[in-house]
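A single protein chain has been removed from this complex, and every other one stays in its place.
Then we have subunit A:
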Amino acid sequence: MSTALAENADKIKSIVCYILELEPDEVMLDSSFVHDHGVDSMGAIELLAALEREFDVEIEPEQLARMTTLAGVQTVLAEVAGW
């Protein structure tokens, strides 16, 4: 994990939990938003929009397929933000 990503890890997790309405201690790095937490595609779009706003980046909707876990979100965000 790069330094920039490490610095933002808590912020990312808190956005994920806030938008998807999940408790921080139930969200693991590799727990599935869909299968473990019952998130639907509208929730995923909301998350994408919130991350774009908070980190001032643009994320292509195609990336949603990779953003199905906290780890996946971190990876995509690190790529688009150049961390």
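The working rule: a contact is a pair of C-beta atoms (placed from the backbone, for glycine too) under 8 Å apart; a residue touches a chain by one contact, two chains touch by 3 or more; residues count from 1.
Convention: contacts and distances are computed from a predicted model.
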item: Listed names "Glycosyltransferase 2-like domain-containing protein", "3-oxoacyl-[acyl-carrier-protein] synthase II", "ABC-2 type transport system ATP-binding protein" or "ABC transporter permease", matching UniProt entry of the absent chain; value: "3-oxoacyl-[acyl-carrier-protein] synthase II"
item: In subunit A, positions touching the absent partner; value: 40-42, 45, 49, 60-61, 64
